[in-house]
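One chain of protein is taken out of this complex; the other chains stay put.
Coming up: chain A.
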Amino acid sequence: MRQNHENTGRPLDRRRFLTTAALGGATIVGASALGGLDADAAFAEPMPSLDPAITKSAFAEGRITRIKGSVLEVAGSYGDQHLIQLTNVTSIWKLRPTTADAVKVGDGLYARGVDMPDGTIAADAVWVNIVNLYVTIRGIAKDRLHFTHGSHETVGHVVPDTTTASYLGGALTPDLSRVRIGQAAQILGAWRPADDAIDIARVTVGH
């Protein structure tokens, strides 16, 4: 994260600059601001894939066995090895967007990037310890949810200012009070290797 380190001294200046640039000359994409409005446009090229850069991407997953500078050594689940190069523009998610400092040996990860000639993967995006579980809510406490995933009991911690919920396909909200015991839910979160619990990023119920 070279650039981030450079910026840590004055991240607000950097943001201020980017905001000014962004709001000054931005293209406003609204209902019809971009793209052809003539009938021919409807028959133009098919829609691009919604996942950016999907076609050029390399994927890797596994547990981090070693961190050497900005290179992560990853042991894949099927006995494969990967070297993941973090760059100054790699997005790193560990419960929330974070920096390379938060990545620890023993963490699991999914990485998407580009294969480099030297065999490493230059990561565009890294998701650390991300888990996506379909569970049944079994208990609700002030700072955590208890749920079963299959026959496994797991604890999901509610993280202030981070955990959000979505009800019946609605927008994500910090309001968690509508979660009910016995409900089926989808939990997106970050696994904690230390105690095998989960920090919850998102609870989706009634989907």
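One rule holds in what follows: a residue touches a chain if its C-beta (ideal position, glycine included) is under 8 Å from a C-beta of that chain, and two chains touch if they have at least 3 such contacts; residues count from 1.
We adopt the following convention: contacts and distances are computed from a predicted model.
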Item to check | Listed names "Methylamine utilisation protein MauE domain-containing protein", "Membrane protein involved in the export of O-antigen and teichoic acid", "Response regulator receiver domain-containing protein" or "Phosphonate transport system permease protein", matching UniProt entry of the absent chain | outcome: "Methylamine utilisation protein MauE domain-containing protein"
Next on the checklist: One chain is left out of this view; which of A:67, A:179 or A:205 touches it in the full complex?
Outcome noted: A:179
Item to check | In chain A, positions touching the absent partner | outcome: 3, 15-19, 21-37, 41-42, 44, 47-53, 89-91, 93, 97, 124-125, 127, 138-142, 145, 151-153, 158, 160-161, 163-164, 170-179, 181-182, 196, 201-202
